[in-house]
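Below is a structure I'd like to ask you about.
One chain of protein is taken out of this complex; the other chains stay put.
For clarity, chains are labelled A, B and C in written order, and residue numbers in each chain start from 1.
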Amino acid sequence: MYDELKRRVCDINRALKSEGLVSQTWGNASAVDRQAGVIGIKPSGVAYELLQPEHITLVDFQGNVVEGALKPSVDVATHLVLFRAFPDIGGVIHTHSHYATCFAQARRDLPCLGTTHADYFYGAVPLATPPSREQARQGYESFTGERIVNLFEARDPLLTPAALVAGHGPFVWGESIEKALENALVLEALARMALHTLMLNPAANALEDYLLDTHFFRKHGGDAYYGQS
Amino acid sequence: MYDELKRRVCDINRALKSEGLVSQTWGNASAVDRQAGVIGIKPSGVAYELLQPEHITLVDFQGNVVEGALKPSVDVATHLVLFRAFPDIGGVIHTHSHYATCFAQARRDLPCLGTTHADYFYGAVPLATPPSREQARQGYESFTGERIVNLFEARDPLLTPAALVAGHGPFVWGESIEKALENALVLEALARMALHTLMLNPAANALEDYLLDTHFFRKHGGDAYYGQS
Amino acid sequence: MYDELKRRVCDINRALKSEGLVSQTWGNASAVDRQAGVIGIKPSGVAYELLQPEHITLVDFQGNVVEGALKPSVDVATHLVLFRAFPDIGGVIHTHSHYATCFAQARRDLPCLGTTHADYFYGAVPLATPPSREQARQGYESFTGERIVNLFEARDPLLTPAALVAGHGPFVWGESIEKALENALVLEALARMALHTLMLNPAANALEDYLLDTHFFRKHGGDAYYGQS
Partner (left out) sequence: MYDELKRRVCDINRALKSEGLVSQTWGNASAVDRQAGVIGIKPSGVAYELLQPEHITLVDFQGNVVEGALKPSVDVATHLVLFRAFPDIGGVIHTHSHYATCFAQARRDLPCLGTTHADYFYGAVPLATPPSREQARQGYESFTGERIVNLFEARDPLLTPAALVAGHGPFVWGESIEKALENALVLEALARMALHTLMLNPAANALEDYLLDTHFFRKHGGDAYYGQS
């Protein structure tokens, strides 16, 4: 019944490894079927290379297992918070991809230093503070999600589809799980670019606002003129 | 009729990806047939791996489509400005190659720090300022080209066949599109070398002028003695 | 009689090269059979690609060769000191893996800067001072081991299964030689992450203690909930 959902979640989780975003088992991807109220997510601690569609765990929006013999990722509660708070997103990806994680560990947001960034993210990728000691005890993973959601109270999560959690790593999303993967790959490339840019110029300024607009809206929205049709 | 031109443009665009100069769809290459007054360029937003010679869009010097079902790269206007201003160049390449883009984002020119650079570029690769707010509104891509051309008013564009656009990335050219690819690959290697050199010595000096001359003219011009004949 | 031990030691030594932890012949792995009182270790100076199980040298806890035609690694005495001092470890790996060695050369311990680290090592990976001039003359390799052991007088070597020796490189261990390899790979990834984090923020703080606890004990000990039980 959810074969297509499980196949897509499996494919993107395997791609996390083959595309170089994860080492060991450091990452997980999920997709939602909003009509059915079902989320497919990677099972915890399973090697990407061995992952098959039938291993994908299905849960509802409260985290109850709907289908699947394996426990979902320990980070499932973070994914669920994001799916509940951001009604237009279709997929969520969490990794410890190298350069994005370095910004998270350095507790810096990822500034928009050029047009490469502006083509994908409308301004800086923000930094969330980690859960407090009390929150970590009550529900570490769900409060991680809450901290991210707080950043987007006055901001469209699809214009800047990622956040860094301080001391931890990136969470990325998109209209679909496939788009979330693209965003995660681009985020990692941008973080690498920003690191080396800041080494050449520690005081590098953010891209001018009008250039950010030019590039972002050349690719997004009703006036976009990038690509075919 | 333009089969050979389209094949060459296709080959070099595919090489941008296979040689590691571009991720996603972040780059485009073009070549000119000056006798015919025709430029072949990558179509916008098409994956390099799928690109075939019949996909290459042909335009005239004013940007009118001469042949091809697909829209040309959004950067076509920049390419055209360069082809019009630099009468001896045969190919133009724009990428967001990692290290060259970092210099552009840091808003630094690429200094000539050693003989590797001197073998290919006669002095620093200059930095262009981006179009102004007003220019970005009137024609972002063509004014990007104008900014580059301004740098070469008193400079031979074939002695230093590249420029960095601040906050954006490199534009590279050459006598042919094949030579432009070589220059783009070398520029990226030089930018990586310059970054790590500046980390070891932030005050690293430019190569002595007489060594620049020795190396550049060992490979270029009438007294060159590098290579066979 | 020790066929299985020799096969495992051979496999992991070959993996040091294929997984990118060693260049040239810069590393060695060993495993212990505590019931038999026998340690299997790489022979000195043999290329990993040519290594076969029958090449593995077997020694007792005093370093006497029990079986094998080839001399053991010059570092065998360091391995033996660790096996004698840490009764719960099953394998030891020494490499000059790039980033971990850079921390050793910089004479810095590897701080716990994020949850990636906290998932594997319970706090900073400590730095051992090298043997003194006198110790280097008396027994360089065994005193290297003693310096490491000194770091763990009040610390469980399986909670932080690695140490850096100043000016030299990492030594890593685990319940088994296979787990030691995983720890060595993770240590190298963490050192790379820490380097780039410190470049972005030279004053980056260690992860909060309660987050270290949350992550470490999510994967280790009786309350762990990571993976498929």
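What we mean here is this: contacts are C-beta pairs under 8 Å (C-beta built on N, C-alpha and C of every residue); 3 or more make two chains touch, one makes a residue touch a chain.
Computed from a predicted structure; not experimentally measured.
S.K.: Please identify which of the visible chains the hidden chain touches across the whole complex.
M.R.: So, taking every chain into account, the missing one touches B, C.
S.K.: With respect to the chain omitted from the figure, which of C:102, C:159 or C:206 is a touching residue?
M.R.: Of these options, the touching residue for the absent chain is C:102.
S.K.: Give me the chain C residues in contact with the hidden chain, please.
M.R.: 23-24, 26, 43-46, 70-71, 74, 96, 98-99, 101-108, 130, 133, 136-137, 140, 167-169, 195, 198-199
S.K.: For review purposes, identify every residue of chain B that touches the missing chain, sorted by number.
M.R.: 113-116, 119, 182, 185-186, 189, 192-194, 196-201, 204-205, 207-208, 210-211, 214, 218, 225-228
Quick note on the criterion: only the chains that are shown with their structure count from here on.
S.K.: Between the chains shown, work out who touches whom and classify the graph as line, ring, star, complete or other.
M.R.: If you draw each chain as a dot and join those that touch, you get an open line.
S.K.: Overlay chain A and chain B by their C-alpha atoms and let me know the rotation angle in degrees, rounded to the nearest 5.
M.R.: 90
S.K.: Would you kindly say which chain has the C-alpha centre located farthest from the C-alpha centre of chain C?
M.R.: Most distant chain from chain C: B.
S.K.: What whole-Å value do you get for the distance between chain A and chain B if each is reduced to the mean of its CA atoms?
M.R.: Distance between chain centres, rounded to whole Å: 33 Å.
S.K.: Starting from the mean Cα coordinates of chain B and chain C, work out the distance between those two points in Å.
M.R.: That gives a centre separation of 47 Å.
S.K.: Got the chain C residues that touch at least 2 other chains?
M.R.: There are none in chain C.
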